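The other protein chains are all here in position, but one chain of the complex has been omitted.
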Amino acid sequence: MSDSVIDTPTPADLSGGGMGEPGEAMAAARTRATEGPWRAGLRKLMRDRTAMGAVVVLILIILACVAAPWYAQHVSQSDPFQSNLDGQITIGKNTLDIMQADTGGLGLGVTPIGPTWRGQYFLGADDQGRDVMARMLYGGRNSLIISFASTVICLVLAALVGTVAGFLGGWVDTILARLLDVLWAFPIYLLAISLSIVLISKGLQIGPINIPSNSLLIPIAIIGVVYVPYVARPIRGQVLSLARSDFVLAARCLGVPSSRILFRDILPNVTTTIIVFAPLMMALNMLTESALSFLSIGVQPPSASWGTIIQDGEDLLYTQPMVAIAPGLAIIVTVLALNFLGDGVRDAFDPRAKLRVGKG
Amino acid sequence: MPADMPTPADLLLDVQDLCVSFRSERGTIRILENISFTVGQREILSIVGESGSGKSMTSLAVMRLITDPNAIITGRIIYKGRDLLQLDARAMRDLRGREIAMIFQDPMTAMTPVYTIGWQIEEQLRAHQKLSRRAARARAVELLGEMGIPAPAKAATRYPHQLSGGMRQRAMIAMALSCNPSLLIADEPTTALDVTVQAQILELIQRLRQDFGSSVILITHDMGVVATVSDRVMVMYSGIIAERGPKPLVLAQPSHPYTLGLLNSIPPMHGARPRRLPSIPGSPPSPTGRPAGCPFQPRCDFRFEPCGTRPPLFANGEQEASCYLAEKGLPDWPHERAIRAEGRQREGAAA
Partner (left out) sequence: MLLPTLRRLAEMIFVMLGISIVVFLIFFATPGSDPAARIAGRNATPETLAQVRHSFGLDQPLPIQYIKVMEKLFISRDLTSFVNRGQKVIPAVIEATPVTLSLVLGAAVIWVIFGIWVGVTAAATRGTVIDRGLMLLGLVGVSMPVFWVGSVANLITQSRFHDTWLFHWVPGLGYTPITQNPWLWFKSLIIPWMTLAILYIGLYGRVLRANLVEAYQEDFIRTARAKGLSETRIMFRHALRTSLITFVSMFGLDFGALVGGGALLTEVVFDLPGVGRLTYQALQNLDLPFIMATVMYSSFFVVVANALVDIAYAWLDPRVRDAR
């Protein structure tokens, strides 16, 4: 695992006088300059085995989720959005009820069938008798879509706000920076909860746009917005220091127009930061989505996400724990892969970046 | 051996054939090659060289502060009869700060920012001596006063960033001297300071041997500093010894072209100022790109056929230099220069 910071001092560090290999360092810098930071970073990333492993895992997860309808039709042979309380399946020679009568106690309630480890009901059924594996694949689609789309929204908004504030300065910056300060201090989940409950209770109507309360757009927009300060603040700082740097000052003195400075000197740096943030933000957003869905203010029924399936599994925790465990494992694997990829991207593109993406 | 060289009994430190190299992906990189020198009691030895010459590495090797697991250190570092390279970590730690102390270039970064000056001096005292906090503080204040810090009791309660550069370096020296070390290694102690403060710090270092009886290894790139304080000089270039000897002799008549170049680049104190100070063209080779033979030859005005093989140290009295020009007596630079100029003319005519 490649964990950011330089580990052992190089000879150059020890001699105090720059004893290293100036020739080679310069040569390396030169190739880097001609090649462009993008391709160099990408190449470095391709060589990072951990990061590439993470990419493979992510692709597999995405493919599996894309194949959800196929799985429901051909493998599980059931509609994962339809309750199936009276169904039966045949395993070998035995025919079993999906909802089995309790044997212990008074023998009243029913327990859904556990994992069969075959095509049908691979991971068992939930309390509606629906195939958990098929629901997981469908739920994964929503989890991935929401975390990806909200990441895009968050990064675009943050880049916009951060660049505008940092580059324009003056009263625009003062207002935006103050606003970011307030939102930064606002605990993420509390902000998300407030927004969710208001939007989910009656949906959102702005003029002709009418977003129903069970639309995926609501969690996407909420998760996209709440993390904006986390990304916008570092970008603002970066733009601010670039705008005050000597080379930008020199360019201004030479009469280079502001727009050119913005596009040539500042935006490329911001883009690097965005790229480094992207996988880590997506990991964070996936966790946030699952938490909101678990609290029943994220993805609304009948749609599912990994978070809602865990919530469904809560009631079956002691009898059929797989319903809650499996989607949790799916979240962990995906988030872990995103975090590994994030580490790799950071090392490849901006090894000195000190990103700190925590849990909100 | 000349009569006024320190006898073995006077020798405090005797470094023999010190080699430092680092294992890397592209093979072993040799940083120091066969460095030998001695430091006598109450002697000030200056080690001079450009950055990258290995002078700091030498001092870190003596302190055994090279922590890189890929470092290979060979040779012998005899201090008061014990080979430091053979000591276990605990014995070495006990020696550091008590017997051999060190001060660094930038006292701002070399002191822990979150503790007061007094605390840091006390820490060193209490690491090596059984002292109460109160006694350690009293001694710290006393030391700060001896280093010429006004209102030492107040200064002891200050944090490093609250003092001026000169005061910080004085505090650093006070800390280094707190356990009365026999040897003080000063790594570019004046480089980060103003010129006037530089002079004060150098004067302080010179006074140490009277007041504290310490020997000093002074590492610098500044020939002016060498001229002010040292007894003997060792000039390093690219990990080897270029020249060494008593200061007056080396300064009066250098026997290595590199030393000559360094001396020529000091502005003269008297007479007309030259329009432009001569400098040594080029830059020192990287440890991986050292040429075969004399490492200085690519930048040397005086190179000739023998330079293709590595020169040994040639002795002329107490003065030694690793240059073939010093093989038969001290070189006569104007004469040598004339020979080269004539040679170049002849080549020009032939072409």
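Should a chain be cited, it is by its letter among A and B, assigned in written order, with residues numbered from 1 in that chain.
In this text, contacts are C-beta pairs under 8 Å (C-beta built on N, C-alpha and C of every residue); 3 or more make two chains touch, one makes a residue touch a chain.
Since we're looking at a predicted model, the values are computed, not measured.
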The chain left out here touches which displayed chains? A, B
Thinking of the whole complex, not just what is shown, which of B:43, B:106 or B:320 touches the missing chain? B:106
Which parts of chain A face the unshown chain closely enough to count as touching? 1, 3-9, 13, 178-179, 181-183, 185-191, 193-195, 197-206, 283, 287, 290-291, 294-297, 307, 310, 313-314, 317-318, 321, 324-325, 328, 331-332, 335-336, 339-340, 356, 358-360
Under the stated touch rule, tell me which residues of chain B contact the chain that is not displayed. 63, 65, 67, 93-98, 101-102, 104, 106, 109-115, 123-124, 127-128, 159, 161-162, 172, 175
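One rule holds in what follows: only the chains that are shown with their structure count from here on.
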Whole-Å separation of chain centres (CA-atom averages), chain A against chain B: 55
